[in-house]
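Some notes on the structure that comes next.
With one protein chain removed, the remaining protein chains of the complex are shown where they sit.
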Amino acid sequence: MRKVMIVPCSGIGKSYGTVAREGAYVVTEDLRPDATQLVPLSLLVLGDEQARADVSGAQAITIDGCKLACATKMVTESGGTVAHDLAVLDVYRRHRDLKPSGIAELNEGGAELARALADEVVVLVDRLTGEVKNA
Amino acid sequence: MPDLPKKKVGIVACSGEEIAEGTVTRLAALRVLEQLRPNETVTICLPLFLAGGEGDRAFARFYPTIALDGCDRRCAARGTEMYSGKPAASVVVTDVVKDNHLGTARRLSEAGKQAVDVVAGQVAQKVDELLGVTWDRKQQVADPSQPTQESKAKVATCSCGSGIPVQVVQVGGQEVTLIALPLIFEQFHAAAKLPGEGTAVELIQTVKIYNPIPDGQEAAYTEAVMREYAAFCQEEN
Partner (left out) sequence: MLELTVDKFTFRVPKGLYYNDAGVWVSLEGNVARLGLADFAQQRSGDMAFAEVKPVGTALKPGVEFASVETIKVNLSLPSPVTGKMVEVNSALGDAPEWINRDPYGNGWLAVVELTDWSSDQARLLDADAYYALIKSQAEEEAK
């Protein structure tokens, strides 16, 4: 079974980018390490052979910090299949009490938002891997 | 003469998620941007830059940038060169810090945190160097021996001291100063875009990024810019 590729934007200009990055780590290292793999976006865009091979033929879940949706756009342009795309901003709207701040280091709200984001991603991962199993 | 923002340095970090060095670049860049040189530097967000962020790309075309990379795949440096221009300086963490026990991408060790300090200090020093010299975009080399003012009669640098070349052109009988026009001409010429109708549209769109054009005057400005560009190409050839 192919792993689901997780591609965060890791934007450095806003807290949302750090939340995306941390959320991706929670998914790929803590919650679903056997079912997922993190793909660095820049490597993919700049044509790294391994990154392209990982994404080719696999289902990807992109995690964008904001609605500019850089990860979603670039995974698509790099030939990847975006099965689901999430924006941290939308996750924040669903968890208004978890206001993130800090880019180098997230506040508690940001760390909890990353976990909430990861929980939403995991539901999507399970759906994708479940679909593959049943195919 | 329009006022211009002061000269700053753009910082582009790879933020690579797979290795600790990628986290070092991210944190070192933020240390410089937020603490060490907050008034002299500007964040260039690499994913936005690669995805087509025109503000970031335009800034990186005309201001010096420092690329911070975690490894020799050099995504930040290559990406900057691909869409704007060669970075004025490039730092690769594995060249600076030989210790490979930096922790993980998610959690840096004490050695990793020290690496952030070292890299950030180096970058801050490079910022100081770049702001103290002229950035020669044609040669893509920082040359302290170059005068800060262009000596050509019609080309000058803006009086704000930012170092951005400006050029005075005649539009409908009036003198108009256009920011960055000499650099725009250099770029187009280097890309072998000859004076002509197809080039005119792209050229005026580029000019508009840096210069407001009054309503109803785009045709006059286009004519003036194309006239100057034709003269520029003739001089260069």
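In order of appearance the chains are A and B, and numbering begins at 1 in each one.
Definition applied: a contact is a pair of C-beta atoms (placed from the backbone, for glycine too) under 8 Å apart; a residue touches a chain by one contact, two chains touch by 3 or more.
Given the structure is predicted, the values throughout are model-derived calculations rather than measurements.
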* Asked: Looking at the whole complex, which of B:42, B:96, B:118 or B:220 touches the chain that is not displayed?
  -> B:42
* **On subunit B, residues whose C-beta touches the chain left out of the figure** => 3, 5-6, 8, 10, 39, 42, 44, 55-56, 58-59, 209-210, 212, 215
* Structure fact -> Absent-chain interface residues of subunit A come out as 14-16, 66-67, 89, 92-93, 96, 99-101
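The working rule: only the chains that are shown with their structure count from here on.
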* subunit B residues touching subunit A - in the complex, by the definition given at the top -> 13-18, 22, 26-27, 29-31, 34, 43, 45-48, 50-53, 73, 75-76, 78-79, 82, 105-106
* Across the complex, what residues on subunit A touch subunit B? -> 8-13, 17, 21-22, 24-25, 29, 38, 40-43, 45-46, 48, 68, 70-71, 73-74, 103-104
